[in-house]
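So the structure is just underneath, and the comments pick up after that.
Left out: one protein chain. Kept in place: all the others.
Let's look at chain A:
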Amino acid sequence: MKEKVVIGMSGGVDSSVAAYLLKEQGYDVVGITMEVIPRNLEFEEREGGCCSLSAVNDATRVAAKLDIPYYVLNFKDVFESKVINYFIDEYLAGKTPNPCIACNKYIKFDEFLKRAKVLGAKYIATGHYAIIEKDNKTGRYLLKRSKDEKKDQTYVLYNMTQYQLAHTLMPLGGYTKDKVREIAREIGLPVANKKDSEEICFVPDNDYARFIKERRPEEIKPGYFVDVNGNKLGKHKGIIHYTIGQRKGLGLSLGKPVYVIDIIPEKNLVVVGDEKDIFKDTLYAEDVNFIPFEKLEGEMKVTAKIRYSAKEADATIMPYKNGVLVKFETPQRAITKGQSVVFYDGDIVVGGGIIK
């Protein structure tokens, strides 16, 4: 009997082509769109938005074209508690969260995998650009960079466990985006030219500050900008509006450019300083996950990336307290609490954690 794979379909090019490739490879493919946007948040449809009702319509058309069963399942409650509330709480705590990492950890590779198992699937699949490979020497599953380095999405996948990796297929890992679009056109997928979605899927028009304000108006309080010595320099609109390294939109006129260098949520303060103050060579991360091995036992040389769009930099990681200490060879700009640091050894994802 064919092995059953449940693929998460967003209606976009990537997951559509992934579904097609799996079907070509002989799997029994079932498409599912996870509905995650709370009812009261359904907003103006945007092109490229990944969870909207138009996404459902697109995915329906693609599934019909591929002749695979297709369903829409409700993940709203768990998404609300594990992603949206986390996102808001982090900002209110002066951090800058990455909701996609939370979604992958708690929704796609946890709840979704569980639901797929209930439906009798052996695997789930996604349209991520990454490669999952079994290391026959150690018997462990590895996560590796995709062939298309520009599209590589391993950064948001570092939390995957061995169980999750063993039960996940990522058929696009060996393709470039251009090739994927070409396949979409060849097989006449209706979504071949759809724009990539790069926004926060649950925040209308990407204005996250307004989104938080609407949900927790009483928790956003104006406060003060201070310098490193604690001198008040002006008023800020609430700490959720700021992130480390930010220069624009501060509303300060001090005769020289200043940058956000720290946020102190307990005192509702935003610390500003010179550009040199936002360069640091050490960080500490918790909620750490490692992939090629269970536990980091000693020092290890890696390349590390402190945000999705950051360049990787040479660093040494070592166990420290409940997490890991990362020492960069050159100082990094704007190391930001709440973002994830992800470690690589060549093309292999070593692991990562959340910057404290």
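One rule holds for everything that comes next: contacts are C-beta pairs under 8 Å (C-beta built on N, C-alpha and C of every residue); 3 or more make two chains touch, one makes a residue touch a chain; residues count from 1.
Keep this in mind: contacts and distances are computed from a predicted model.
K.L.:
Which listed name, "Dihydroorotase", "Glutamate/aspartate import permease protein GltK", "Cysteine desulfurase IscS" or "Monovalent cation/H+ antiporter subunit E", is the one UniProt assigns to the chain that has been left out?
P.N.:
"Cysteine desulfurase IscS"
K.L.:
Which candidate, A:Glu35, A:Asp58 or A:Asp152, sits in contact with the chain we can't see?
P.N.:
For the chain that is not drawn, the touching residue is A:Glu35.
K.L.:
Hey, which of A:Lys117, A:Lys267 or A:Lys280 is the one touching the hidden chain?
P.N.:
Missing-chain contact among the listed residues: A:Lys117.
K.L.:
Among A:Tyr71, A:Tyr224, A:Tyr284 or A:Tyr308, choose the residue that contacts the chain missing from this document, as touch is defined above.
P.N.:
Spelled out, the listed residue whose C-beta touches the missing chain is A:Tyr71.
K.L.:
Tell me where the left-out chain touches chain A, residue by residue.
P.N.:
Output for chain A: 33, 35, 39, 53, 56, 69, 71-74, 76, 115, 117-120.
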